[in-house]
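Of the protein chains in this complex, one is absent; all others appear in place.
Now for chain A:
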Amino acid sequence: MSTLQKLREAFRTALDLPADAPVDDLQYQDNEKWDSLAHMSLIATLEDEFEVMIDTDDVINMSSFQEAIKILGKYGVDISE
């Protein structure tokens, strides 16, 4: 599985979305499933999946799927097809 697919999966799992739900344009709190509780579960899922430890500021700034790609990049995780 590509890292991009893994990231999509992680979002669907953490936000409790259907297996085929589009996630690439998701924004924090625009989707009703992505609330503050789900956010913590998302962070935990990303940390497990990509074996990183995300700093507080990055947890706060992870406001969209696209932002997650950028932030994971800072930790050396290249998200691509």
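One rule holds for everything that comes next: a residue touches a chain if its C-beta (ideal position, glycine included) is under 8 Å from a C-beta of that chain, and two chains touch if they have at least 3 such contacts; residues count from 1.
Keep this in mind: contacts and distances are computed from a predicted model.
Visitor: Tell me the UniProt name of the left-out chain, picking from "Acyl-protein synthetase", "Stage IV sporulation protein YqfD", "PTS system mannose/fructose/sorbose family IID component" or "Allophanate hydrolase".
Guide: Of the names offered in "Acyl-protein synthetase", "Stage IV sporulation protein YqfD", "PTS system mannose/fructose/sorbose family IID component" or "Allophanate hydrolase", the absent chain's UniProt record gives "Acyl-protein synthetase".
Visitor: Among A:1, A:19 or A:60, exactly one should touch the missing chain; which is it?
Guide: In the full complex, the listed residue that touches the missing chain is A:60.
Visitor: For review purposes, identify every residue of chain A that touches the missing chain, sorted by number.
Guide: Residues of chain A in contact with the hidden chain: 29, 35-37, 39-40, 43-44, 47, 53-57, 59-60, 63.
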